[in-house]
Structure formats: structure tokens, C-alpha cells
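And then chain A:
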Amino acid sequence: MILEARDVRHFYGAFRALDGVTLGIEPGQFVSIIGPNGAGKSTLVNVLTGLLHPASGTVRFDGRDIRGVGPVRLARLGLARSFQLVQIFPDLTVLETLQAAVLSRRGRARWILASLQADGEVRRDAEYVAELFGLAGRLHAPSRTLPQGDKKLLDVAAAFALRPRVILLDEPTSGVSTRDKTAVMEMLVRASRGVGVEAILLVEHDMDIVFGYSDRIVALQQGRILADTTPAGLRADAEVLAAMVGRPPQPSAGDRAPGAGGRARPAGS
Partner candidate 1 sequence: MTAHVVNVLVSGVFHAAILFLVAAGLQVVFGVQKIFNLACGSFYALGAYVGVSAVQAFVDGGGAPALFIVPLVAGGLVAGLIGVVVERGLLRFIYDRDEAFQLLLTFAVVLMLEDLIRMTWGTAPTSTSGLYLVYGQVRLLGATVPTYNLIVIGASVVIAAGIGWLLTRTAFGRIVRAAAENREMAEALGVDMRSVYVRVFTLGSVLGTLGGALVIPSTAAMSEMGVELIVEAFAVVVIGGLGSMRGALAGALVVGVLRAAAIAVFPALEMLLIYLIVIGVLVLRPSGLFGKAVTA
Partner candidate 2 sequence: MRGSVAVGLALALGLALALPLIAPIYHVTLMLPFMAYGIALLGLNLLFGYAGLVSFGHALFLGIGAYAGAFLTTHTPVRSLEVILLTAMLAAALVAALVGALCVRYVKIYFGMLTLAFGMLFYTFVLKFYHLTGGDEGMRFLRPTLLGQPLSDMSKTAYLVGPYYYYSLALLVLATALMWRIVHSPFGLCLRTVRDNPLKAESLGLSVPRYRWHAFVVSAIYAAAGGVLLATPTGNVDPTLAYWTHSGSLVFMTLLGGFASFFGPLLGALVFIYLQDTVMSVFPYWRLVFGAILAVLVIFAPTGLAGLVDRALSARTARR
């Protein structure tokens, strides 16, 4: 198991944010975490990404204890994340943003007397990732001048440029128009293959996306896991579905086919 949380509990004062959450991710899986606001998703994400040390329980990445280890250490271990609220470097160009990530991955981030411009390897890596995200045409644009959608892509692209083993995407399509959501997801899936990501963790509200791309869906409510099953399995569970979505399920043609292994495939392919 590449990422595992066991019996995690966390409190904010008397409020139980996470009440005994156990979750395991295997390589090759695309796992979505869903749940209404206040269900504990953010807390869980922060616990899984080493930002929060849970009150009790264990969190292991590749067998290593990562509770509260911090984003810096975790990024070096191979777990990256993108953010719900777009995080970019306003004064850096697209290329520079990606170069920073590549430098970090290649352990060259503290070379103080070397010339960055002369580093062809780093540049090629960065350009490759830019290509995967459709940003190759804007390598030299300062990040703050990009349209909002591209900023979001850049945020995610930088995380991918770390070539992480596991990537956690925190609402990557929020703020993206419905028409573009699929395009974004396709891009993410393709990029994952391109950089060799082994597992994807997705936090999303858009159920079409969740059902269309996930191998497994984990439904969270009031700090507890209500269900951890395949899309089909979730559809069959009307009660949980109602708690999550609040309406009767739509036709299931777009669902991820059950039993399919390996990396996530685009729906219907």
C-alpha cells in the first residue's frame, strides 16, 4: 500500500473532524474523496499531506510515518498536491515555475553558483511538463498575467513536475466551466501517465467527474467513512448516495468500468 491512514482521529476543540478514518491507496488506483462541506475532507487532506498531525491514528507513505512531517519533506518523499485555491508564483514565468519544481526534484535547488540558463536538462523537463498541460505556448508569460484557468493548470502542473508517486488533487476543476471540466480531467489523466504518477487522490464535488474517473470512491460524512467502494457499488447504495448528493442517481453510462486495473483511463475509451 503506497499511502495509508489507519484509525485517524482529529479534533478541533470538542468538534470531531475525523472520527476513526481508515483508508488505503494502492499503486495504480484513482481514488476520489467526496462528502458534504464539514464532512472532514480538508482535515483528511491535510492529515494525508503531512500538514496536520492527527490526534490519534497512523499515516504511512510507502511504509514511512508521515504524520505532521510537513509539505517540504513530503514533496521530497514523493507525495505532491495541488490546492483548492489557486497557488502560483505571481512574478515568475510559467517556465520558471516549472523549473523550480524540476530543480527541487533533481536536488539542484540550492546550487548557488551554477547558471540556471545553462541547465538544459532542467529546462527540457520543465518544457515537457508545460507541453502536457498545454502551456508550452506561454512559457515566458509571468504567471500573474495568465487567465484564471491556466493559473489553475500551472498550479497542478508544478505539482506534476515533481514527478510524484502519489498526487493529491484538491478540487482541480472548481472554478472551471462545465464545458471545460472534461478537458481538464483528460489533461490530468494524460499528464499522470506522462510523468509516471502511480496513484491519484481526488477531492471533488462534481459527481460526474468522480463517477467518470474513479476506481474507488470514498464517501466521508461527519468525520467517518460512510462507504469505500467502486462507482457501481456506490450507485447501488441509495442511502449513502442520498447523503452525499441529495438526489436520485442519474443513468450510469459514464461510470468507470469496474474491475479495470492499472492507471486511470478516460471514461468510455
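In this text, contacts are C-beta pairs under 8 Å (C-beta built on N, C-alpha and C of every residue); 3 or more make two chains touch, one makes a residue touch a chain; residues count from 1.
Inclusion criterion for the candidates: all candidates are chains of the complex that A comes from, given by their letters.
From a predicted model like this one, the values you see are computed outputs, not experimental measurements.
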{"item": "Chain A in this complex - touching candidate among 1 or 2", "value": "2"}
{"item": "Of all residues in chain A, those that touch candidate 2 in their complex", "value": "70-72, 75-76, 80-81, 83, 87-92, 96-97, 99-101, 103-105, 108-117, 119, 122, 155, 158-159, 162"}
